[in-house]
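Yeah, one chain of the complex is gone here, protein chain that is, but the others are all in their spots.
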Amino acid sequence: MLDFTGIWSAVRLTLELATVTTIVLLVIGTPVAWWLARSKARFKEVVATVVALPLVLPPTVLGFYLLLALGPEGPGGAIASLFGGRSLAFTFEGLVIGSVIYSMPFVVQPIRNAFQAIGDGPMEIAATLRASPLDAFWSVAVPLARPGFLTGAVLGFAHTIGEFGVVLMIGGNIPGETRVLSVAIYDYVETLQWTHAHVLAGGMLAFAFIVILAVLLIEKRIGRSTP
Amino acid sequence: MLDFTGIWSAVRLTLELATVTTIVLLVIGTPVAWWLARSKARFKEVVATVVALPLVLPPTVLGFYLLLALGPEGPGGAIASLFGGRSLAFTFEGLVIGSVIYSMPFVVQPIRNAFQAIGDGPMEIAATLRASPLDAFWSVAVPLARPGFLTGAVLGFAHTIGEFGVVLMIGGNIPGETRVLSVAIYDYVETLQWTHAHVLAGGMLAFAFIVILAVLLIEKRIGRSTP
Amino acid sequence: MSETAIALSLRATAGAFTLDVAFDAPMRGITALFGPSGCGKTTLLRCVAGLQRASGFVTVGGESWQDDDAAVFVPPHRRAVGYVLQETGLFPHLDVRRNLEYGYRRIAPGDRRVSFDEAVALLGVDGLLERSPTRLSGGQRQRVAIARALLTSPRLLLMDEPLASLDAASKRDILPYLERLHDELSMPVFYVSHAGDEVARLADHLVLIEDGGVHAAGPFSELSTRLDIARGHGAEVDTVIATRVARHDETWHLTELTFSGGTFNVARNGLPAGHPVRLRVLARDVSVTLDKQPGTSILNVFPATVDELVDEEPGQVLVRLDLNGSALLARITKKSAHSLSLKPGMRVFAQVKAVALV
Amino acid sequence: MSETAIALSLRATAGAFTLDVAFDAPMRGITALFGPSGCGKTTLLRCVAGLQRASGFVTVGGESWQDDDAAVFVPPHRRAVGYVLQETGLFPHLDVRRNLEYGYRRIAPGDRRVSFDEAVALLGVDGLLERSPTRLSGGQRQRVAIARALLTSPRLLLMDEPLASLDAASKRDILPYLERLHDELSMPVFYVSHAGDEVARLADHLVLIEDGGVHAAGPFSELSTRLDIARGHGAEVDTVIATRVARHDETWHLTELTFSGGTFNVARNGLPAGHPVRLRVLARDVSVTLDKQPGTSILNVFPATVDELVDEEPGQVLVRLDLNGSALLARITKKSAHSLSLKPGMRVFAQVKAVALV
Partner (left out) sequence: DTVHAAVAANFTGAANEIGSAFAAATGHEVMYSFGATGQLYAQITQGAPFDVFLAADRERPGQAEREGYAVPGSRFTYATGAIVLYSADPALVSGADTLRRADFTRLAIANPATAPYGHAAIEALKALGVYEALAGRIVQGNNIAQVYQFVATGNAELGFVAQAQVAIRDGGSRWPVPSGLYPAIAQDAVLLNSARGNEAARAFLDFLRGDAAREIKSRYGYGPGN
């Protein structure tokens, strides 16, 4: 039998996690992408590589190291102790940190490419029209890079929903706190309750389908109305 | 103690898998990305969403469905029986199929964006210079979309190396055939042989770092020499 | 619609704008498309190149590129056009040499009628071959774009303000080459320009476009003396006179050109006797006197008959003179016309201060 | 280097090209930058706007924009320049109105000296405000770009061939407005153009650039009669004469303009008596006669003294005439010069067929 309250809390948690993670990814990823696109620093490709690197670790292994980092003996524990906690693991905040690290390359790379495709021209023109670099960044670079942001957001959102190894490892599968939908489905698969897994996976696909399609279509409409 | 021959075959297999998968991803992903970038079809955003969808499923869950698809009762079994097999699961080909499906969005999206950023101009100019659409695609669209291809290849490659749930699920962990490095590291973590895990994970990171950095730098040099 | 003609009829819509044009143009020489900004010149060229869909037909020298009735639509890359765009679209991923070679290499060697070295030298891009297009000045880019289009040895060359950002010296080098193109290679050109002198120098045929439609089309010499058009189309009013080389005056470095009305003295050229030469005379360069006057630096003075007088902007009169069968327009002030009492039928002298060989 | 001057000295390198220029220009009026393709005009404008780093200094009306000695480098967005680029860089993600507003809204209302509606109406872009820039013709884009730059009410306007793809009618509308800019708003302009007539009409000051360096710089009237420069710089040789309105002749729609050498009759304008007017006279429009001739349609005839004769292209002579203190250049054939036996010091008459108000 499907445990509806449990599933509902997992759905809510999943959406919260994916949304918060996507927002954090965009907030952190945008300046990184901008720097990677514009900097003339020699070591910037090194940074670009480091950003992509978490990808090559299996999620549970990455999760394991994150667990060590977030735990009482790692920097995460130090931060947690400021707020009276022992560890950032097993908390929603910890999940966000893990998901952000793991999905970062999917967000940074497309935005970086979009920034690069703009070239110097529009930014120079904005400067001659009296826009400060920050102003021009918001009023010219970001709107022109919209396809990159969209791709980054969709990939980051989808990957956070499906992402599982990291979340399981640093979240601890605690119902209502860190037990997200992917983990719930995993549990059903593990315990051979396949029908339940089918239902949940189907629902998740349908939901993600609607969300992503809606985002793509809305952006297309925006793309048409603001020329 | 580290099992060096075992690890060596896992390393070799991982590289083979990541390389073959990346190539297949580029070969399949490029026309899809082109179609998504150029088509005026109304349902193209639906296709774009479907391409992104495997991401939202937890890898083991996706692996489970792949297991059904590759198995004797699925299309994979039908294909396998042509070559005298029962199932595409537990084969290198099966791993490639699974990895390709799972990493597809990371390849398609950046290439699509790059194609879109080119606009109609260069293709039209190529046509007036007597290049057929296919010719112009190779001689103009693909070189101009190079950053997108690079991003797609790096993300696809890295994700395949680290990708683990799907591989674990459909690979069967057969030494020398489907046992890749990520599974080996995972084993060490699970059995509390953390030192071994550290060594392997460190090696993997170092290796991936070198490969990705090399790719980025080589592309940058090419980018500079062919203006 | 002979084998030696370009014929087209095209109708296309873009937003609120409708292009609806139909005209014939000769298969030799330069056809100038002239009209105000936004009237549809670029749209027309794009439709001819097949880059934009329009309904109608396009026939170039007996070859059908589009014919809706016969369901023919030749795709752009199978149309032997060379297209120089209004905004030079050089490929940023190729250096100048590879940009030039892009089209050149796609033409079978046997079909090449323009040599690589010649085009490169003529357009003065020899020093730029290894450069990236992003490192060129505006004029340099435009010259590379022209060379690239020429190197596809097109049957029809479409040029959208190709010389707009070139200095006078570059123009002086390129214009004669364009003329030779149609002499030697019989490569017809559709030429969009706002520069009246360029058009007058180059055009054999003129298509005046207004608001998406053809206002007038025909041989340049005909259209340019039709007073209604001359007044309307905003350019300098002028007359083009067909002459032939009579003899060369070595002492004064002059060449004598004869036409029905007499002999023009122009700067010496190297053309053989009998060679046809077209002269462009701006109406404002022609003055009218009642008597043939001595002691003037003006060499070219012809007896003429006043044909017609048309009032122009307040204070100006356009006078059509008949020089023994050749028309010539003069623009003078109303005051002068009055003080000379000019009337149709009156015998006068036309003084031509300056002429341009075109 | 007063408060009313622009002074600059810039040295920059790009690839094999070196720009090394230093000149002063007045803080009022239009300074034309003239020179062949690839000589460094765009590079110079970019350095002035601060988009490209050069070493040296730039001072505009007492304000230092760059001064390496004092380690001053004002970033581009703090320099009150308006820049119209050679290739119009409209923002594709904004419609025309928002493109225009982009700079306008970034100027404090108190500092705005150009009104939105005026710029829009003048450049004829009122019908295009809701359009995407991707749906404009080349000339329409250029007009929007000009309006956008003007709307930032710059202290210095940089224009890189802004009128290149505009038709004659649009130019006729825009040029007077540019002139008013410097009359009413005292907005100095650096103006790059290859069109000799535009330059002559607009320029108060001329900077001739060659191969990255300044060949000559100075007031237009001085430079344009220096024969060495006139011959070299490839444009039409002309003279600019400063006159004042004397009276209007209502009957013949003429206006009389006086200068030291006499009175010009030109098409009537509405200027008050005493108002200064500059005339541009092309050397080829001036003929020389030994006697004052009756019965001619040419109204403007002046007694003159031959100053100097310089041989031109074979067969041509450039004659500098002195009209009671005003210089005037005439280009005539060598044959005429010989048959009239022209010599320095000789008294003659200069007939001017056509003049342009600039």
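Each chain gets a letter, A, B, C and D, in the order it is written, and its residues are counted from 1.
In this text, a contact is a pair of C-beta atoms (placed from the backbone, for glycine too) under 8 Å apart; a residue touches a chain by one contact, two chains touch by 3 or more.
Keep in mind that this is a model prediction, so the values were computed, not measured.
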Looking at the whole complex, which of A:Leu68, A:Val199 or A:Val215 touches the chain that is not displayed? A:Leu68
Option from B:Ser39, B:Ser81 or B:Thr191 whose C-beta touches the chain left out: B:Thr191
Which of A:Thr14, A:Thr30 or A:Thr60 touches the chain that is not shown? A:Thr60
Across the whole complex, the chain not displayed is touched by chain B residues 60, 64, 67-68, 70-73, 77, 85-87, 89-90, 168-169, 172-174, 178, 183, 186-187, 189-192
Which chain A residues would touch the chain omitted from the figure, given the whole complex? 60, 64, 67-68, 70-72, 77, 86-87, 89-90, 168-169, 172-175, 179, 187, 189-192
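Heads up, the rule we're going with is that only the chains that are shown with their structure count from here on.
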Chain hops separating chain D from chain A, counting only touching neighbours: 1
Chain centres from averaged Cα atoms put chain B and chain D apart, in whole Å, by 60
Measuring from the mean C-alpha position of chain A to the mean C-alpha position of chain B, what distance in angstrom results? 20
Multi-chain contact sites of chain C, meaning residues that touch two or more partners: 131, 135
Hey, what residues on chain B touch two or more of the other chains? none
Quick check of your reading of the touch definition: is the inter-chain graph here a line, ring, star, complete or other? ring
Dump the list of chain pairs that touch, please. A-B, A-D, B-C, C-D
Can you list the chain B residues touching chain A in their complex? 45-46, 48-50, 52-62, 64-65, 105-106, 109-110, 112-114, 116-117, 147-148, 151, 154-155, 158-159, 161-165, 182-183, 185-186, 189, 197, 201, 204-205, 208-209, 212-213, 216-217, 220
Residue ranges of chain C in contact with chain D within the complex: 14-15, 35-38, 41-42, 86-87, 131, 135-140, 143, 160-161, 164-172, 194-196, 234-235, 249, 251-254, 265, 267-268, 284-285, 287-291, 293-299, 313-316, 330, 332-338, 340, 351, 353-354
So in the complex, the part of chain D that touches chain A is made up of which residues? 49-51, 75-78, 80-83, 85, 89, 91-95, 102-103, 106-107, 131-135, 148-149, 152
